[in-house]
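Worksheet for the structure shown next.
With one protein chain withheld, the remaining protein chains of the complex are depicted in position.
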Amino acid sequence: MAHHSDADAHHAGSAHHGHEEPGFIKKYLWSTDHKMIAFQYMFTGMLMAVLGAFMAYVFRMQLAFPGNPVPGFGVVSPGEYNALITNHGSIMIFWVAMPVLIAGFGNYLIPLMIGADDMVFPRINRLSYQMFALSVVILIASLLVQNGGFGGAWTAYPPLSANKLYNLTPLGSTLWLLAVAVEFVAFLLGGINFIVTAMNSRAPGMKAFDVPILVWTIVIASILFMASVGPLVAGAVMLLFDQTLGTSFFNPGKGGDPILWQHLFWFFGHPEVYVVMLPAVGIVAEVITVFSRKKLFAYKTVIYTIVATGVLSFFVWAHHQFVAGIDPRMANVFTVTTVLISIPIAEMLFVYIATLYGGSIRFTTPMLWALAFIAEFLVGGVTGIYLGASGADIHFHDTYFVVAHFHYTFFPIAIIAVMAGVTFWFPKMFGRYLNEFWGKVHFWGTIIPFNGIFIPLFVLGAAGEHRRIFDYHNFPHLAQPWMQHLRMVATISLLVMLAFQFVFLVNYLVSMFAGKKAEKNPWRSNTLEWTADSPPPHGNWPELPTCYRGPYEYSVPGRAEDFWPQNEKT
Amino acid sequence: MKTIATTRSAMGIPTGRLAVWWVLVSEIVIFGGLLACYVMNRIAHVEWAEQAAHTNTWAGAFNTLILLSSSLSAVLAHQAAEKGDGAKAARLLYTTCLGGLIFLIVKSFEWTHEIREGFTIQSGGFWSYYYTAAGLHAFHVIAGMLVMLAVASTAKKNQELHRVENVGIYWHFVDLVWIFLFPLLYIAK
Partner (left out) sequence: MLDRLVPSASSYSSDVDQLIWLVTVIVGAWFIAAEAMFFWLMFRFRARDGVKAQYITGKEKHLKRWIDIPHGLVLVFDVVIIIAAVRVWVLIKQTLPAADRTVRVVSQQWAWTFQDPGADGQLDTPDDIRTTDKLHVEVGKTYHFLLESKDVLHSFFIPAFRLKHDAVPGRIHTGWFKATKTGDYDILCAEICGVGHGVMGADLVIDTPETFQAWVHSNTPEATLASTDGAAMGASTDSTSATAGQQ
């Protein structure tokens, strides 16, 4: 039941009558406009991706050529190595995947896709970005302080993370933890906006099942985040106090329990991977429907699989702790839940693949990325089964097999799906086209080397190569030449992949200012954002749209056009 | 500069109220997580009861009464706001704040006394949880008071009266957390 106030009947711009063009600061740095805040998150996330990628470059060079000075960094000490892998992981999850996927795409697209003029709480939105920016500053500070950045892995298990006599990075550890805590608060604030806006501010006529999948996935991801991060916020406070105030939450010498942290961390940590996965699959849904000119196969089924995955994700966490010292009987429970969670995810992927059936598929750059997501994520999904099967995890836990598995899920999520979204919505965001040829060059130059990096790591992990080690020559079996060769293959693939990212950077920046001009709806898509100008003005539309149907009415029989925008009455 | 988005209500609930409920969802999991850890640890460590004996049950009980009363004034503030009497609503919000202030003052006396007796946050597992849980709660009391002052100053001009109810909902939650803390920290001995 929709209640719309009289204000709705006014033009969106009426709130801004007599409103002058804002100055630089108000427009770019102090804005409350959801689109500008989206850009702030996206560009910050992209910059952090460069930092995270640089860290990967340094530590992979160390692994391929141990002891040699890394160009652009120097010789990597064991402590620096640990700080690099710790911050690479933390940055990619908390400062790249989350801001770009949830806060970037969410902020930009939710109001536009539901036909609203902005988010429900624009000033809280601005505050959430500012808190996020603060977390970036704190994190970077943690890398620059005396004794260096925190090196206890993104999982930060105590006692190592709690006691400076063990970790030797007293300032870095505390600043890292503070940065994560502030980032959590920023996303809790942001999440309120996404959830309430999507629930309440839909266009007249837009029923729940008329909402595009991307909006659903971002909202459910925000709910998942909110429900799962609480215990870890408590845990972070507890760890902070153990670090700085001498409390003994996790100190076994004083009656505390290090494994308690692990439970608090992973209770959040597992749902977190779905928090980032859901927006990614949302983007893929939007792209594959447009470029196959087809309705999404079984829209409601997709919603159910998303909700089922979200709910089940709360019951699998201890598969990260099979050999950590939990009761071995509990491990069996978590094997059951973990292996079974493959069912809704598999169903979701089957539905996406089925959407191609009967389609008319155009292989544009966004479509290539969306299809690559499915192909590569499948690898991540199936290799997860090895780890969920407790008996096998005894061997694979804390080896490079795990690293390869999660990169085959995270990379599709944080890079491939993001690229699909970036290339798809670029014309809307900037009113210009990206160059298709260079877009495809970038695509292949990323996907092929990506596999070159991580397939060797599956083999190395299976052979017993354990994680978070700066030089494998210290271990006779792992120092075998064939293993070192595989490490080099992985590193060289990374260098190739990084080189191709310059193609994207140039394409992106040049096209933003000098690309061919784009119309409102270059992809002939149904969803509401394509009815606004490219780029949309403040307030998005002079008159907010009304919704008459679902988002995926493509190729409807009997119609002249093969698409049917949601706001067109007939 | 209210956006049209803010005024819509596809779910039938005003956006401000819907938002506050979602804030509470995240707060419930934060406090729920912390208190669940405390309860599990308390059960595993029978000797903590000896430490818990040193908390001041009378001060805790008095503070419970204060917070409950302040929730009452928050409800009355909401009633006044519903009737459009912004000035009265503001006065009642100030009263609620006063309750919060008394709560904090009592707590500061409690903690000062306990620290002087040698029970600091470093004194072991029970005290780690005691100060952390009550401290996190007190932090939320302070935050609530600040928001309440801001809401009151707009309400007394008869503006944004719906916010009186919303800040009241938050305050009831802060009260509810204390209703859990009180028996867990003060009565279980």
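Letters A and B name the chains as they come in the text, with residue numbers starting at 1 for each one.
In the analysis below, a contact is a pair of C-beta atoms (placed from the backbone, for glycine too) under 8 Å apart; a residue touches a chain by one contact, two chains touch by 3 or more.
For clarity, every value in this text was computed on a predicted model and none was experimentally measured.
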item	value
Omitted chain - touching chains that are shown	A
Hidden-chain contact residue, picked from the options A:Lys207, A:Arg362 or A:Lys516	A:Arg362
Residue in contact with the excluded chain [from A:Ser292, A:Ser511 or A:Asn540]	A:Ser292
Contacting the left-out chain in the complete assembly, out of A:Leu378, A:Val441 or A:Val510	A:Leu378
For subunit A, the residues touching the chain missing from this view	77-79, 81-82, 151-153, 157-160, 163, 166-168, 252-253, 257-259, 292-299, 301, 323-325, 328-329, 331-332, 335-336, 339-340, 342-343, 346-347, 349-351, 353-354, 356-363, 371, 374-375, 378-379, 382-383, 385-386, 388-392, 394-395, 397-399, 459, 462-464, 466-471, 474-478, 554-557, 562
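Operating definition for what follows: only the chains that are shown with their structure count from here on.
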item	value
Of subunit B, residues touching subunit A in the complex	1-13, 15, 18-19, 22-23, 25-34, 36-37, 41, 45, 121-122, 124-125, 128-129, 131-132, 136
Sites on subunit A touched by subunit B in the complex	1-5, 7-8, 10, 12, 15-16, 32, 111, 116-122, 188, 191-192, 195-197, 199-202, 206, 226-235, 237-238, 241, 245-249, 254-257, 260, 264, 267, 544
